[in-house]
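Only one protein chain is missing; all other protein chains are in place.
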Amino acid sequence: MDAPLSPVTLPVDDNINPYAFCVDLQGEWFLHKGKMIAYYGQMRFEALTVASVSALVAAHFSSPLYADDWVVATGVGKLVLGDRGFDINSYDLDDGNLTVRAANLLAFETRLELLQSIVPGFLTLLGTGKFLASSNGPVIFAEPPIRVDPEALVGWADCPSPSYHYDGHWMTQNLVGLLRGAIGIVSGEERQFDFTGAGTVLIQSSEKTMADPAALRMMEQQITALSQAEKVHLHRFLGTQLTQ
Amino acid sequence: MPGYVQVNSKVVQVPVAPGREVLARRGAMLAYTGQVTFRPVTAAQGIPGMLGRVVAGETVKQMVAEGSGQVFYGHLGLHLTVIDLTPGESLQVEADRLLCHDASLTSSVHFLGQQGGIRGAVRGAVSGQGLFTTQLAGDGSAVVLAHGGAIGLQVTPGRVVAVDPQAYVGHRGQLSVDVTAKVGWREAVGRGSGEAIQLRVQGQGVVYVQASEQKF
Partner (left out) sequence: MARFRKNGSRIVEVDLAGESVKSLAGAMIAYEGEISFKKAGFGGGEGIRGAIKRKATGESLDLMECTGTGTVYFAHDATEIELVPLASETLQVESSSLLALDSGLKTNVTFTGLRGASAGQGLFTTTVSGNGVVAVLSDGPAISLEVAPQYPLVVDPDAYVASKGQLTQSFVTDVSWRSAIGKGSGEAFSLRFDGSGVVLIQPAER
């Protein structure tokens, strides 16, 4: 066993190992629920929906859809964070912008501003400050032009939002693929996110994504808007998905 | 062959060029640069082709990457090991642990089981008492999947290594792999019921074993 760490020897705002991070809390941080694994000191964790949240905090977190999954950590001490054994990295934004998959965002300083991206499942962070994101396997940084399997994408900075690229070759070579293209996509070879411009693309080491509870909420909202016939069709589709 | 780069323990970067196509498991492509197209292929050689109707789950859907560019491959966050082959050498890998390999390598399917032949293969595949392996040979590279990473254990004459089949990744060299059942083995590998098989590896070479007793 290595020599144990203490509040004096724990890294300050840095990784303890690739899967755990220590925040030197001196005030407030936005934190995704359930990611605290240990702490020294005096801390309080309050849900974002609680009335005592200050107007300042509310203005910096503009995403009612995701507010449910977040808390504000307030206090002084050393806060150790971990996320299901996934790799954790910290990023420093300097008057910058970065869009990251909501399920991968772990924590960020309250001076950063959070907005909901129009790309479903992604959140945009703006301003100057530090944030933490987790990924399945280490993050790989690449530059456009590049095409990425949507399930392997973690986020992007500075370059424009991606568009979809359909691999026509794949579809025409495979009749089943063509049919699937009409119904739904099976693997990343058929459809990818296409990035161009100047910036950085963050890719994780796996096509396995983490569950995003908000995705289900979004779908529920959209389903209520469907017609009766459309809902029946969806019910049948769901049936086949569940038996696979 | 120059080119297969291990970006991190779970991702490899593979160059694709005309004449240097890459065969990979479907769904393993994470990202790519350049002009690369992907085409599905069905593995129809060897035993699985013949047993296709009997053992539906044994064939791994593959795709070939053609064109000119770099492809990033990874699968489910599993650890990858790049193995470079030299001409005259063959590598045997459990069939669905192969992530990707140079299309120029020759590949054939072998069944490791207690009884040889087609009937043995059918019985073994149906009862779970054997393993399908893909044998690769030639000049090129292959990438294998392992849960938690793989270590290579040296096998030398007089030193037999016994391996839990769920942890077996592959082997290379002049080795014979026998499939046997052993008293008390069931306790060792934690099988609840049914006969449990053990792989006994002898000869001269390396057997790759993963850091998990669950296959994936």
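We just call them A and B in the order they show up, numbering each chain from 1.
Basically, a contact is a pair of C-beta atoms (placed from the backbone, for glycine too) under 8 Å apart; a residue touches a chain by one contact, two chains touch by 3 or more.
Worth saying up front: this structure is predicted, and the values here are computed from it rather than measured.
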item: Residue among A:Val80, A:Cys159 or A:Val201 touching the omitted chain; value: A:Val80
item: Identified contact with the non-displayed chain, of A:Asp24, A:Glu46 or A:Glu113; value: A:Glu46
item: Option touching the unshown chain, where A:Asp2, A:Asp94 or A:Glu220 are the choices; value: A:Asp2
item: Touching residues (missing chain, whole complex) on subunit A; value: 1-7, 16-20, 31-41, 44-47, 50, 69, 71, 73, 80, 82-86, 88, 213
item: Hidden partner chain, residues of subunit B it touches; value: 79, 147-149, 151, 153, 159-164, 167, 184-185, 187-191, 207, 209-214
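Here is the rule we go by: only the chains that are shown with their structure count from here on.
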item: Residue ranges of subunit B in contact with subunit A within the complex; value: 7-11, 26-33, 37-40, 63, 72, 74-78
item: Complex contact set, residues of subunit A against subunit B; value: 136-138, 140, 142, 145-149, 152, 167, 169-170, 173-174, 177, 187-189, 192, 201, 203-208
